[in-house]
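For this depiction, one protein chain was excluded, whereas all remaining protein chains were kept in their positions.
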Amino acid sequence: MTAQELPISGDADVVRVRQAVRAAAVQAKLSLVDQTKLVTAASELARNTLTYGGGGGALVEQVDNGLRKGVKAVFRDKGPGIADVAQALTDGFTSGSGMGLGLGGARRLVDEFAIETAPGDGTTVTVVKWAR
Amino acid sequence: MERLPILKIGQMLLVSIQVDLRDDMVIALQEDLADRIVETGARGVVIDITALDIVDSFTGRMLATIAALSRVLDAETVVVGMRPAVAITLVELGLSLDGIKTALDVERGMRLLSSARGTAR
Partner (left out) sequence: MTSEPFGDLIDRCRAAEDDLVRRWRADVAASLRGRISEIELDKELREILDAVLSAVASADGADTRSAAYGEVRALLVDLSRGRALQGFSPRETAISVFALKKAVRDSVGTGPEFTAFSDVIDELGLFTFESYAKTREEVISNQAEQLLELATPVVKLWQGVVALPLVGTLDSARAQVVMEKLLQTLVDTGSEYAIIDITGVPAVDTQVAQHLLKTIVAARLMGAECIISGIRPQIAQTIVALGIEFGDIATKATLADALLLALGRIGVDVTAEMSKRGL
């Protein structure tokens, strides 16, 4: 159960984060659909870290609560932070303006979702997906 | 930067995505396709995503943009080969890709374009 720390500073890093999350999800024996959901959520969040947080890092690790295995991914940036979290979580990506954060969508794809942010203080998003 | 190859088959263009998509490649594809449609006078575009194991909101929006763009240039776009897990995830994500034509595979996608436009040779 090794944790993997990955930098996010370019488009290629987003791909690497996806691959790391996929590998962890396969190891934790998530179903194909759950793997796909988690990797998609990770892709949204890694892109947010890059685009809105000005880059940062991701931590990917396997977790075990005694009954089930899962994968936890943490996305951190030292960007401007989010002033209105509730608004950021409402679906914006369908507006087509390109301003959507994908946060609300990512939240629906995982089992646990936590966000820590304050204006000027960066943003940390933690997600967990458990094997069914 | 790596660019996605665009093949011309009859009056159609075929893009078969076989690599892990980076955002910059997605943006480049959008530009390249618009150029190629005008250049070749293609009437249809088939985007094969059989090999893609995820489609996130960025890629989803790109597909919608390509479809809109090609429509303006008088060409129809069909997205083919979306995997079940990808489709389920997109629905959960809230992206229904309205206005995009879809087909199970490249062959059916091409047939769909041909019958829609009567361009079968």
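Note that the chains are named A and B in the order they appear, and that numbering of residues resets to 1 at the start of each chain.
Just so it is clear, a contact is a pair of C-beta atoms (placed from the backbone, for glycine too) under 8 Å apart; a residue touches a chain by one contact, two chains touch by 3 or more.
Being a predicted model, the structure only gives us computed values, none of them experimental.
Residue B:V91 is the one among B:V38, B:V91 or B:A116 that touches the chain missing from this view.
The chain not shown here is touched by just one of B:A42, B:M82 or B:M110, and that residue is B:M82. From the options B:I17, B:I37 or B:A103, the residue with contact to the unseen chain in the full assembly is B:A103.
Summarising the interface, chain B meets the missing chain with residues 80, 82-88, 90-92, 96-97, 102-105, 108-109. For chain A, the residues touching the absent chain in the complete assembly are 33, 66-67.
By definition in this document, only the chains that are shown with their structure count from here on.
Centroids built from CA atoms put chain B at 27 Å from chain A. Chain A contributes residues 11-12, 14-15, 18-19, 22, 32-33, 35-37, 39-40, 43-44, 47, 91, 93-94, 96, 98, 100, 102, 104-105, 108-109 to its touches with chain B in the complex. Across the complex, chain A is touched by residues 20-25, 53-58, 61, 64, 83-86, 88-89, 92-95 of chain B.
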